[in-house]
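The complex is shown incomplete by one protein chain, all other protein chains being positioned as in the whole.
Moving on to chain A:
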């Protein structure tokens, strides 16, 4: 693919080849995660393949460690030839310790000229990114403030999603606008003891038709506008994409930026290989064709199709491999070039890397042998990973998630089970254990020791007593386990059954937030002070904005509360003053109306500022709804003067005729709403007649 002449059409991608955590620590010490062989192909090639499919011209790969091995891989990878310019590997300085730092570095480098795709190197997806990019561009034309399109995978419906879901560290719930896809809320799905999820009221109220997504998987994939790296520079404490999204959602009305959400579903496979369980799962899915059109055959380079012989039940055997005729390859097996499989073997769900040797009568199930691994005769291995050049000698039993790192030798007659991470002994930093019993388990010719990470040490010390306050709380310092053993909560079922429920704004109102009450009180103070000291409107705007941020009130809520407070201002003021005296405030409707009229006249610029000059019907509707709230909450003075007030709104252009009519046709949520409708019926009738006449 050649580069476009116009720089505007240039499509760029940024691939993060560093996870900035040390989950795969002992394995990733000699090989970066991006180069882990997944079904015989380095992991990063899957991401590059997908980007090349999307028509990306330029690709920037970020890494912190293993720069050389990445660069040399990219120089030779068949995937990198598909870009207009070969992918550039950028080595970050060691100070870079998060995605945020990488983005700040990117901003300084001025490499980004256009909207770009941000993808992690460990992403495996067959989604059509070209379509996503086009959609993002269309959205940017409509709404220039759209900062990024976040891409997530739904785990409800479609393929083996629930299995994928269970292997994730966390899933998300999100609320987005059903029409525009604009994201309103995103949070990790956390349920309280009753199995309830907490939603932010503001998120539900602010957008018209909202859609609730549950069970979303984070992919680290986003289509970013060119303004994303500068944003990270501005906000120097943002570390991840999550921080950015949260920041944008919280401060939306300051900068006006928005985030869109795109959810992949159906046949679009997408998953990050972020722990060993996912590594195993994605390999399975890849062999079983769920990532079609990416298959082991299509991924293995230019001579793809002739490289492997595809047999039934997803068995791929390289033409250069020698498999004994009595070996039984049951299903989902990949055998790489130069591999040897001895007689009487039984293989299920296995990947045998290039130049591996599997001895006679060995049974392997759910095993991943990286190039050069050797398994001798009569072994029985299940659910394990054998890294480069590791050796399992005769008659060994490895069951349930054992990992043998590079060059490790165990056996003969080794018996290892359950989450064992075996490293070569003699490395002081691994704090290897030298237990006699363990030595016996490893076998007498072994050069290995059991790895003890800082994490497991800490867990041992802490004991089971405070399991709740485990290291999960402290995300930065957490030493994550290679197999994500703390699986998702048992509530997965619940989550997936609650899928896709569209919720109309305001239908299920979560418990009112405390912050809003405080905010109301503060707002009243501001108004009172302004009245006494005759503040100009500008000062009031600054004050209101500051308390708004102090209490994290959404702009639409702010509008509603402001209108509500102003309409009830005389009443609230009296109440506040007389709070201590505990007497009943009595204001006649006429008095109330005249006072509200004064207030509205004084603060009309203020209202206009927040309601964008009442230019659109939506703004007027918000105002009228809070008018309704006010009337229904305090029917005593207000209901009587509702008609005059409405007339006043109409005369002073606070509300358009159309807005009033559409408000009237809405069904109010208050019990008194009907009464209010009756009070203003004369006005409505008059408006309807007027509009008919003008027609």
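Operating definition for what follows: a contact is a pair of C-beta atoms (placed from the backbone, for glycine too) under 8 Å apart; a residue touches a chain by one contact, two chains touch by 3 or more; residues count from 1.
Everything below uses one rule, namely that contacts and distances are computed from a predicted model.
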Given the options "WDR54 protein", "Mevalonate kinase", "Translation initiation factor eIF2B subunit beta" or "Sodium-dependent neutral amino acid transporter B(0)AT3", say which is the protein name UniProt records for the missing chain.
"Translation initiation factor eIF2B subunit beta"
From A:30, A:267, A:322 or A:669, the answer for touching the chain not displayed is A:267
Considering the complete complex, identify which of A:75, A:144 or A:310 is in touch with the unshown chain.
A:310
Residue of A:290, A:368, A:451 or A:663 touching the missing chain in the full complex
A:290
Kindly note down the residues of chain A that lie in touch with the hidden chain.
52-53, 55, 126, 128, 130, 157-163, 266-267, 269, 288-295, 298, 303-306, 309-314, 319, 331, 496
